[in-house]
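Please read the structure below before turning to the comments.
Presenting subunit A:
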Amino acid sequence: MSKAVGIEIAGVNLSYGATHVLKDVDLAVRPGEFFAFLGPSGCGKTTLLRLIAGFAQAQTGQVLLDGRDVAPLPPWKRDVGMVFQSYALWPHMTVAKNVAFGLEERRLPRAEIDRRVAQALDLVGLADLAGRRPAQLSGGQQQRVAVARTIAIEPKVLLLDEPLSNLDAKMRVGVRRELRALQQRLGLTTIFVTHDQEEANTICDRIAVMDAGTIRQVGTPMELYEKPANLFVASFLGSANILGDGHGISVPAGKRLVFRPQHASLSPVDGAALRGPVTHREFLGAAVRYSVRVGDNEILVEAPFQSGGELRAVGDRVGVALPPERMLYLPA
Partner candidate 1 sequence: MALAGTRSIGQAALALAIALFLSVFLVMPVATVIYVAFTEKGGGALTLVNFQDFARTDLFVRSFWNSIYVSAMTVVWASALALPLAYLTTRFEFRGAMLVQTLGFLPLVMPPFVGAVAMQLLFGRNGSVNLLLDEWFDFKIGFMEGLNGVIFLQAIHYFPFILVNLSAALRNIDRSMEEAAQNLGSHGLRLFRRIALPLALPGYIAGASLVFVKVFDDVATPLLLNVKEMLAPQAYLRITSIGIDDPMGYVISVVLIGVAVATMWASALVLKGKDYATTQRGGGGLARRKLKPRESFLAYAVVILILALVLAPHVGLLLLSFATVWSFSPLPDGYTLAHYARVLGDSSIYIKNTLLYSSLAAGIDVAIGGAIAYLVLRTKLPGRQWLDWAASTALAVPGVVLGIGYLRAFYGVKMPDGTPLAALWIVIVLAIAIRRLPYALRAAYAALQQISVSLEEAAENLGATKARTVRRIVIPLMTGGLLAGFVTSFATAAVELSAVLMLVQSNSDAPLAYGLYVLMQTPAGRGAGAALGVIAVVIVAICMGLAQLAADRSQRARGLDI
Partner candidate 2 sequence: MVRLSALATGFTLGLIFAAGAAFAQTGKVTVVTSFSKDVTDPLKKAFEKAVPGATLEVQNRNTNAGVKFLEETRGNNQVDLFWASAPDAFEVLKGKKLLSPYKPKATGIAEKVGSYPVNDKDGFYSGFAASGYGIMWNERYVKANKLPTPKEWQDLAAAPYFDHVSISAPSRSGTTHLTIETILQGEGWDKGWRTIKEISGNLRQVTDRSFGVPEAVNSGQVGYGIVIDFFAFSSQGAGFPVKFVYPTVTTLVPANVGIVANAPNKAGAEAFIEFLLSPTGQEALLEPTIRRLPVRPETYAKAPADYPNPFKDKNLQGLLTFNAELSESRSAAVDTLYDQLITFQLEPLKAATRALHEVDAALAKKDNPRARALAKEARDLIASMPITAAQAASPEIRAAFSGGKEKSARQAELEQQWAAFAKEKYAAAKAKADEALKLAR
C-alpha cells in the first residue's frame, strides 16, 4: 500500500449563488489520520468533502493533496476514494462488477483486477456474495460493498460521507469498529463526515467541528471536550452548562462561564455561589442527573450514584459547587 498522504485546505470559499457554503476554511489533515468533519446538517461538511473529491468547485483557495494543488484535476484523476451516503451502487452490475469498476477504468490486467476484487471483498467479508446484485443485499452489506469498491482502487485518501446513517443502531457500532480497523490496517488517510458526535469521538483521531460554513475548532475528541474553544463546540460535544454574569459567580464582560454537568457537584445551600431548587431528577445508572434552577437558568449536575448514597428530592434547595480548574470562560 502506498504511503499515506496529507490533505491541506487553505483559504477556501465556496458559494452556490447567494448562499455562502464554505467561509475561509483552513485545515490540515495529517497523513494516515482518521479525521472527522462533525457538525449539524447544513454546516457545509459534505460540501467540503465533495470539494476534496472534485465534485464541487471553490471560488477561492486551494486543496492540496500530498502538497499538490488538485484544482486542475477532474474527479477521475484525483485518486480520492469516496463512499457515498447512499452508497451509489450501480443496480445494473453485480457486486463483483461494482468493485471491479475502478480497476477496469485503470486498465489493469484482468488477472490483477480479479485478484484485487477478491481481496477487497475479502477485506469486507463479502467474498461469497460477489455474484449478487445490489438490490439483493442488506443495508450493511451494501455499505460494505461501497467500501470495498472504493478501497479496491487503493486511493490516496478515503472519504466517507455519513457511511453509517443508513444502518440500524446495533450495526453501526460493529461497522464503525470495522471501519476503524480497516483504516488502521491500510494506513489510509481518511475523512469521515458525520453529524453524530459519538461516531466521531469513537473512531476518529481528530475532529474538525463545523458550523455555518466555518471550522469552529480542530482537535482530538478529548481536546474538544476538555478545552472547547467556543460555546458552539462546548455545547455540540456533550452537554454543557453555560452561564452569564449575575448568578453568583462573576463572569467577565463578553464571556460566558462553561462547565460540564459531571464536573459540578451538589453542595449545601449555605456558602454556595450558585443555588436554587431542584426541578428534575433523572436516574442514569452510573449517575443521577439533577436540574437546578439558578436564576432563569437550568443547571445540570451529574452526581455519581452510589447505592445507599443520599439523594436530593425535587423541590429541595441546593447549592452547586464547582472546582475552579473546571471553570472555562469562553467568548459569548
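Criterion: a residue touches a chain if its C-beta (ideal position, glycine included) is under 8 Å from a C-beta of that chain, and two chains touch if they have at least 3 such contacts; residues count from 1.
Per the selection procedure, all candidates are chains of the complex that A comes from, given by their letters.
Fair warning: this is a prediction, and the values are worked out from it, not measured in the lab.
Of the numbered candidates 1 or 2, 1 is the chain that subunit A touches in this complex.
Considering their complex, residues 53-55, 57, 71-82, 84-92, 101-102, 105-106, 133-137, 146, 149-150, 153 of subunit A touch candidate 1.
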